[in-house]
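Okay, here's the structure, questions in a sec.
Left out: one protein chain. Kept in place: all the others.
What follows is subunit A.
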Amino acid sequence: MPLILTPNIDTPDDFYADLLATHDGLSKADSDALNARLILILANHIGDRDVLHQALVAAKGTPPAA
């Protein structure tokens, strides 16, 4: 399964506001910890190692293979 890199979230502004609100009032350390937990939860939901690998590569900023 290819990693979805085209728009896929309904009402993106709402999601973005939710994401920031979740971090509201947290120290840098607590925010970092929350982000780490979030990554693990999302990764488990995806499950597929191949998709996860593509996501890691995309996050690193490596240009997609031609």
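Keep in mind that, in the parts below, contacts are C-beta pairs under 8 Å (C-beta built on N, C-alpha and C of every residue); 3 or more make two chains touch, one makes a residue touch a chain; residues count from 1.
Note that in this section contacts and distances are computed from a predicted model.
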| item | value |
| --- | --- |
| Among "3-(3-hydroxy-phenyl)propionate hydroxylase", "OB-fold domain-containing protein", "Peptide/nickel transport system ATP-binding protein" or "Aldehyde oxidase", the UniProt name of the subunit that does not appear here | "3-(3-hydroxy-phenyl)propionate hydroxylase" |
| Of A:4, A:17 or A:36, the one touching the omitted chain in the full complex | A:36 |
| In subunit A, positions touching the absent partner | 32-33, 36-37, 39-41, 44 |
